[in-house]
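For this view, one protein chain was removed and the others were kept in their places.
The letters A and B name the chains in turn, as written, and every chain counts its residues from 1.
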Amino acid sequence: MAEVTQLIHQYLRHNKKFPLVFCPGCGIGIVLGSLVRSVHALDIPKDDMVVVAGIGCSGRIAAYVDFNTVHATHGRALTLATGIKMASPHLRVLTVMGDGDALSIGGNHLIHAARRNIGVTALVVNNFIYGMTGGQCSPTTPFGSYTHTSPQGQMEKSFDVVEMARAAGANGVYRGSVFHAKALDGLVQRAMSRPGFNLVEVMTPCFTQYGRGNRFRSPVEMFQWLKDTMTPREVYEKLEDKTGKLPMGVFVEHDEPGLEQRHAAMRQALADKGGAGS
Amino acid sequence: MSAMQRKKRTEAFLLGNEAVAEGALLAGCTFFAGYPITPSTEIMEVMARRLPHVENGVFLQMEDEIASAGAIIGASLAGRKAMTATSGPGFSLMQEQIGYACMTETPLVIVNVMRGGSSTGLPTSPGQGDVQQARWGAHGDHPIIVFSASDVRECLEMAITAFNYAEKYRTPVILLLDEITAHTREKIEIPRPGEFEVLSRLLPTMPPEWYKPYEETVRGVPPMPPIGTGYRFHVTGLTHDPLGFPTSRPDEVKAVTERMFRKIDRFFHDIQIVDHDLTEDCDTLVIAYGSVARSARLAVRQAREAGVKAGLLSLKTLFPFPRPQVEKLLRTCKLVLVPEMNMGQISREVKRVNSGITTIRTLNRVDGQIITPSQILKEIA
Partner (left out) sequence: MTAKRKQLYNVVIYPDWCKGCGICAAFCPKKVLRIDHQGKARADREDECVNCGFCELHCPDFAIVVRPRNGLASSMSGPTPETADPPSAASGAASPLSAASQSPEPKRA
């Protein structure tokens, strides 16, 4: 399988400093790997691939990959991605956002990108925490978890990203985990090859800011937790006792055309009526 | 209609807001994203009607002004000439994105039709309270260009100019109108393509491997390829090196920041646009912009009739502040009046330039009403 790693090396920017900035055992590197493998498997030319990242540890992915990369402002990746996709519909636009980035400060953009069905793939890198700012609670921090800003345990409920995206009207909604890397590749590829707005929630451990404060003794234990917890949806649904399990897989798949496709059709219709356009 | 078409030029009876939209389209704007807000909404509505008929035209109504600014940044990175229009509250929301556009040197045009008051203020009344915000609204040191327009014809002209300068200097340009200018309807001539200059950003002329997106160049404005044309590079709001990657090396940080300022400063004379009206021999000067300049034009004429040697310097460029033009006149005038629909935002700049040369008088109105010619006349005659 030597080509697995070599392939990734070939998609990394060689003028960047390595190793990656991420902490030891941080799952974001695996997300990066999955992204690269997916682009490669789908045979997307580097020049056509646009990665728009938000601010956070996960947003750091953008600088490493040899695509067109945009590191936006915190929470706003989808707004720039919308502009890019509408301006150049032939480009393959993917956003990488943290849980805080996508759901807190960028929550409004997320639901509207889903409603609008803009042809963008959104990776939501869910590590239950604000990693980059040093471990404050996020909208996905599990109830009762300890963070620097929930020292007595989180008292607020957390978002279910999948249900939220579904309700907002996303064309495709998926959940994967970095422990299940090969399955994640499949989900990312699937999300990237379908029309409209497709969201993949990626469960990934942040030992440094979340794990240490919540009874995990090492990154390995957090990977073990993912292994034990994440359950294929088909299996999950048949479980009698779902406690401590989280479903992953394909949750929503509609085939509505993306907004950029609807715009093209509208302009075509205008042109056919003789009203300029194109 | 057919009679109008036969004429060489088209005349149209337009609102200031509509003229801005016409100007933008003439300048090559093909992308608009916005969020409705009084008194700027007509700009958005014209764009919604017109852009579908423009080749590759895109109109988007976004979920808020932050998203609107984000979408036009994305479009501009993809090579489009892009614009948004808003008013005070929306302009406040856009500030982080404007700073991002400055830092990433992304050409944009942002129209802010100023209304009265702070906060929700006076949504349907005029004001000029966003002048200093237009200059300094985004955090951190950043250069920016701010234009204004005083009548409907200028709305069209300055919209074209705003696009040209955004492209030429790779910077956001803010066009400040006030509610009066925006909602005045006048007959203007629509110029035909070819009758005015249209500039587009410099494209790289070297192969992709040699391209450095933030390289020091003679003009200080590096070329900018559209995303997806083979020049793969990194765009970030973090302070970056010439390749566009984040850096905190003091020498690199200093270099990129200074170049951003230099690219505007160096061409200061190109950027400062003012109108002189009877200033050759004046000893009493009015400095005004926006709809106030219009009242001032009349007041200056009336003052002349009354025997006062009055003149008007009407500012179309507000920032970088047209210091040399102002300074020259301060030296020859015994009285300078700066009337504004705010508590004194451009008069601050005038006073800064003045530093004791002559007498500066301010006329401030913040009750949501226009400054009339007779009010100005009273101060100078």
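Definition applied: a residue touches a chain if its C-beta (ideal position, glycine included) is under 8 Å from a C-beta of that chain, and two chains touch if they have at least 3 such contacts.
Keep in mind that what you see is a predicted model, and the values were worked out from it rather than measured.
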Contact list for the unshown chain, restricted to visible chains: A
Residue touching the undisplayed chain, where the options are A:H40, A:H148, A:R194 or A:R212: A:H40
Those residues of chain A which, in the complete complex, touch the missing chain: 1-12, 18-20, 22-30, 33, 37-38, 40-41, 43, 46, 174, 176, 178-183, 185-187, 189-190, 218-220, 223-224, 232-233, 235, 248-250
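We take it that only the chains that are shown with their structure count from here on.
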Length of the line joining the C-alpha centres of chain A and chain B, rounded to whole Å: 37
Touch list for chain B against partner chain A, complex: 31, 33, 52-58, 60, 62-64, 66-80, 82, 96-97, 100, 226-230, 232-238, 243, 245-246
Complex contacts: residues of chain A adjacent to chain B: 13, 15-16, 46-48, 50, 52, 62-63, 66-73, 76, 78-88, 90-91, 108-109, 112, 263, 266-267, 270, 275-278
